[in-house]
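The complex is shown incomplete by one protein chain, all other protein chains being positioned as in the whole.
Residue numbering begins at 1 within each chain, and the chains themselves are lettered A, B and C in the order written.
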Amino acid sequence: MKYGLIGFKGRMGKEIMHVFDNNELVLKMDDDFYEETAIPEVIVDFSLPDVTDRVIELAREKNAGLVIGTTGLDDHKISELKKLSEEVPVVQSFNFSQGINILKMILRDYSKFLKDWDCEIIEIHHNQKKDSPSGTALLLRNEIKKEEIVSHSLRMGGIPGDHTVLFANEGEMLEFKHRAISRKVFALGALKAAEFLLEKKKGFFSFEEVIKWTH
Amino acid sequence: MKYGLIGFKGRMGKEIMHVFDNNELVLKMDDDFYEETAIPEVIVDFSLPDVTDRVIELAREKNAGLVIGTTGLDDHKISELKKLSEEVPVVQSFNFSQGINILKMILRDYSKFLKDWDCEIIEIHHNQKKDSPSGTALLLRNEIKKEEIVSHSLRMGGIPGDHTVLFANEGEMLEFKHRAISRKVFALGALKAAEFLLEKKKGFFSFEEVIKWTH
Amino acid sequence: MKYGLIGFKGRMGKEIMHVFDNNELVLKMDDDFYEETAIPEVIVDFSLPDVTDRVIELAREKNAGLVIGTTGLDDHKISELKKLSEEVPVVQSFNFSQGINILKMILRDYSKFLKDWDCEIIEIHHNQKKDSPSGTALLLRNEIKKEEIVSHSLRMGGIPGDHTVLFANEGEMLEFKHRAISRKVFALGALKAAEFLLEKKKGFFSFEEVIKWTH
Partner (left out) sequence: MKYGLIGFKGRMGKEIMHVFDNNELVLKMDDDFYEETAIPEVIVDFSLPDVTDRVIELAREKNAGLVIGTTGLDDHKISELKKLSEEVPVVQSFNFSQGINILKMILRDYSKFLKDWDCEIIEIHHNQKKDSPSGTALLLRNEIKKEEIVSHSLRMGGIPGDHTVLFANEGEMLEFKHRAISRKVFALGALKAAEFLLEKKKGFFSFEEVIKWTH
C-alpha cells in the first residue's frame, strides 16, 4: 500500500512507520516539512486538531482514504470529515485499540444482564496523564446500562493504560480488564483501518466496523 | 412459592434453604428422609445422579417444575429429563452461576474477533478438587473459536473457584475473569430458575434462557 | 484445649466453634446467656466493646488466657487489657488474618526501598460495609514510609475483603494483594492465638508475635 503520514516525526508517527514497514511511505508531513514521492492510497493522521483542515483538503485532493485518530476534534471538524467521506472513505475513532473497541461492544450487548450487579471502574495510567477519568473510561462507562458507576483513577509511574470494569453481586464477581502494552496497539489498529479503506470507495466508518470487517 | 428440596441436609441444600427463605419449603427429601406438607410448585435438586430417576418421578407425580443442577448426569438421564419436560417445565444446567453463563455467551459471540490473539485459561480451585481442568474451564474453552488453548489449573487452599480467560496480541491484553465468592452463587441461580419455571407450562430450558428471561 | 467463647450465637462465634471443634467448649456467653461446665484455659472474644469489661473480669477470675479480636476498643479498655496481662496472657489485635499481618511486616521492612515509586491502595468490600477506607487499609497505609498515599474503596456485592497495595515507577509495577476467602480466616487466626497462649504464663501480645511463634 502507498500511504501518507501526518506527524511522522512524533512518537506515534514513528510507531506507525515501524508497524507499516511492509508498505510504501510516499507522503510525509510534519510542522514545516512536506515531501511527496507518489500519490498515496491512504493517509494516516494521529496528530493534532489544528492540522485537520489541511489534512482533509489533502485527502480530497489526492483522492486518498483517511484514517484519523486525532483526539479533541470538535463537532465542526467531525462534520467536515463526514462531508469528505462522500468522496473518499474515512475511518475516524478516538481509540484505535481493538481490545477496547471489542470491550465496548461486549458491554453494550451484555451489561443489560448485569444491571442488578454493582459496577465500578478502575483505570491506571502513567503519572503524567492530566485528565481523569480517562477518555476511554468514560467511553466504556457510556456503554453500561446503569446509572451511578463510580470510577477510580490511579496515576502511577509509566503505566501505558489499564482499564478494568468490575461487576459483583452477593455471590460472584466478573472483571473485564484491558491492558495496553505499548503505543504500538494504536499503530496496529491504524494498519487494519488502512487495509479496510483499500476496499471501500467512500463512507464514514468507526473502528468497530473495521474490526467486524476483519472477522 | 411452594418448593421441594432434594438433599436438604447437604451443604448445597442448606445454602438453598437460606436463599429461598421467603418461600415455603413443603417437601424435603434426603437419604432415608421424606416429608411432605403440601404439593410443591417447583422441586430443586442439586444432589447426586443416583436419585435423579426418583426425582423425575416425583416431579411428574406432583406436576411440579424441576430445577436440576446435579452434575455427572449421563445421556440416558438427560433424555429422561427431556421426556419429563413434555409434561412439566425443567431447567437443567451444570453451572447455575449467572456470571459464568454470561461469560459463555460473550465468548461465543465475541471470540471470533480475537482469533488472531493468543489465548490461555487460568483456573484456581481449592486443593481438595479432584478434576483438572475444571468442568467450567472446559465449558468456557468450548465457546472460544480457536484451537490449542492451553489451560492452567492451580489447586490452592480454600479458593471456591476463579476462572480467567486471557487474550493477548503484540500490543494489548484482554482478561475476562470470574470469581465465585461462595456456594451461594449457585443457590441464587437456582432461585432465579425456580421463579422462571413458575411462568412456564412445560419445556426443557438451559440456565442461559433463565438469564435472558430475567432481563 | 478447654475454651470459653463470648458471643457464641453470632456469625463469628459460629465460625470459631467450627474451627475449634477438636477442642472442648466449656464456657458460653451471649447476651442473656451464660453457661459454664468447666474452667476454661483460654477465653475467645470477638464480640463488642460493651462486654469487654465483663470479659476481663471473667479471664481474671478463671485465670484463663484471653484472645480478643473485638474492634473499636478505646484506650481505656486497651490499658485494662494490659493490666490483665500482668496476671494472664493476652493476645489482642484488630485483625487476626495471618496474611494481613504478614503483609504489614513486609511493608514495614521493605517499603523504604520503594519510596520513590508511586503508591496507591485499592480495597474492595461488600456493599453493606459502612466505613471507608477500611480499617485494614489504614493499618497497611501506616506501615508504608511515604506520604500522600491515595486509597480507593470499592463497595460491591458480597466481597469479604480484598486489599491491594500497588507500587509503580517508570518501568515496572509491584502489587501486594490479599484476599479474604471467608470469615474463617479470622477464626483460624484465633485458634493459633489460643494455642500460643497455652504456652505463656502472662504478657500482652500482638498477632504478629503469634505468627512468629508458629514459625
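The rule we apply is simple: a residue touches a chain if its C-beta (ideal position, glycine included) is under 8 Å from a C-beta of that chain, and two chains touch if they have at least 3 such contacts.
No experiment lies behind these values; they were computed from the predicted model shown.
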Displayed partners of the chain not shown (whole complex): A, B, C
Among B:D30, B:E80, B:D118 or B:E209, the residue in touch with the chain that has been omitted: B:D118
Selected residue (touches chain absent from view) among C:S47, C:T70 or C:S97: C:S97
Selected from C:N23, C:N127 or C:S182 as touching the chain missing from the view: C:S182
Option from B:L166, B:I181, B:L197 or B:I211 whose C-beta touches the chain left out: B:L166
In chain B, positions touching the absent partner: 117-120, 122, 124, 127, 150, 152, 154-159, 166-173
Sites on chain C contacted by the missing partner chain, in the whole complex: 97-99, 102-103, 105-106, 109-110, 112-115, 167-188, 211-212, 215
Positions on chain A contacted by the hidden chain, ascending: 157-160, 181-182, 184
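Definition applied: only the chains that are shown with their structure count from here on.
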Both-way neighbours, i.e. chains that touch chain B and touch chain A: C
Chain centre separation (chain A, chain B; CA means) in Å: 39
Approximate Å spacing (C-alpha centroids) for the pair chain A, chain C: 49
Centroid spacing, where centroids are CA-atom means, of chain B and chain C in whole angstrom: 36
Chain C residues counted as touching two or more neighbouring chains: 157-159
